[in-house]
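Shown here: the complex without one of its protein chains, the others still in place.
== chain A ==
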């Protein structure tokens, strides 16, 4: 699986997984992390489809979803841009973080761990320096 750079975005497409979700997830995370700046122009549907060698309809569907997320906006005749609203990106990131935490908590509870145990694991992970990128 090779990494492909398209404008400010980079993608790693695995043809053994549904393509739509990969494009959507990778673009969402690039915007949430600020890899592509607020107000910056997104690659056109055509450009992305050409670089990734995939059906433009698949790219278009992912772009529509990004717009519904409030992460991008279409400007008439100019293409798609990352939202210029830091609030939109922040609230999307918060919502996504909440979703990840819910599923993490559910998995931990399925292991029969108490909140104290979970806290201890998370702290231990943070102290050993392997967790996250210092957020």
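Definition applied: contacts are C-beta pairs under 8 Å (C-beta built on N, C-alpha and C of every residue); 3 or more make two chains touch, one makes a residue touch a chain; residues count from 1.
In this text, contacts and distances are computed from a predicted model.
Undergrad: If you look up the hidden chain in UniProt, what protein name do you find among "Urea amidolyase", "Permease", "Cytochrome P450" or "ABC transporter ATP-binding protein"?
TA: Per the UniProt record, that chain is "ABC transporter ATP-binding protein".
Undergrad: Taking the full complex into account, find the residue in A:10, A:46 or A:123 that is in contact with the omitted chain.
TA: If we include the chain that is not displayed, A:46 is the one touching it.
Undergrad: Among A:17, A:91 or A:107, which one is in touch with the chain left out?
TA: A:17
Undergrad: Which residue numbers on chain A touch the omitted chain?
TA: Within chain A, the residues that touch the unshown chain are 13-20, 45-46, 49-50, 52-58.
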